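First the structure, in the form of structure tokens, and then the observations on it.
The chains shown are only part of the set, and none of them has been moved.
Chain naming follows the written order as A and B, and within any one chain the residues start at number 1.
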């Protein structure tokens, strides 16, 4: 199985607060970038989905903060799609320093496939289901 | 009991995404503002805590998104301190349109009192405990 996908990200100055550490909301931005690149790696471009009338709003978020990251640190964000996507797409994240095992932050987001025009939940398009099937294939 | 405290907030342009709605991470910013003002209302200024060597990092976050908010909407964020603070401070949030009952987003954050220098959990200072005792008093 190709996943988890790992996305590397440098911490920027504006992302750190007066305590000198990455502000807690910023990890959600890292998660967005990480899942976008994980999807691209599987052959799914989110911008193409939108062009086809599909949006994927976030419907649930959870995060736990264990240790801090600091300015200019190079982070690794592991992304794991927990299961083949149905209407809902649960995704797990873990943030570490590149080259280290200690997990700084863990997170979970649930996205939802929606018809952009009707704003109603919908099934993922066939191309997405195939991409996930290939990406999640244990062989 | 004075709480829940309600904080009103206008949605800004930069907070909305290409779907035309408030981006999901932005609610965490609203929660920060709302709890800061709720604490101020109870007589606790976070900046004074920091000056006294106490910081309150966020250690856990949960959010559920039920309906969207749009540019220039005027939102009401209800803040509820679930219990008298010990080392941990759990806080509940609900976001509505001002004057409406439908809840758009609910959230939960757990903050932690920490000694800023030693970066270790600590008990809340007496002034904070007294402020909460008064604010949470059912009489």
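The definition used in the following text is that a contact is a pair of C-beta atoms (placed from the backbone, for glycine too) under 8 Å apart; a residue touches a chain by one contact, two chains touch by 3 or more.
Here the structure is a predicted model, which is why all the values come from computation and not from measurement.
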Given 2 placed chains, full-complex copy number: 4
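Convention: only the chains that are shown with their structure count from here on.
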Relative orientation of copies chain A and chain B, as a Cα rotation angle in degrees, nearest 5: 180
Distance between chain centroids, defined by C-alpha means - chain A, chain B (Å): 25
Complex interface listing, chain A residues touching chain B: 18-19, 21, 24-25, 28-29, 32, 50, 55, 57-65, 116
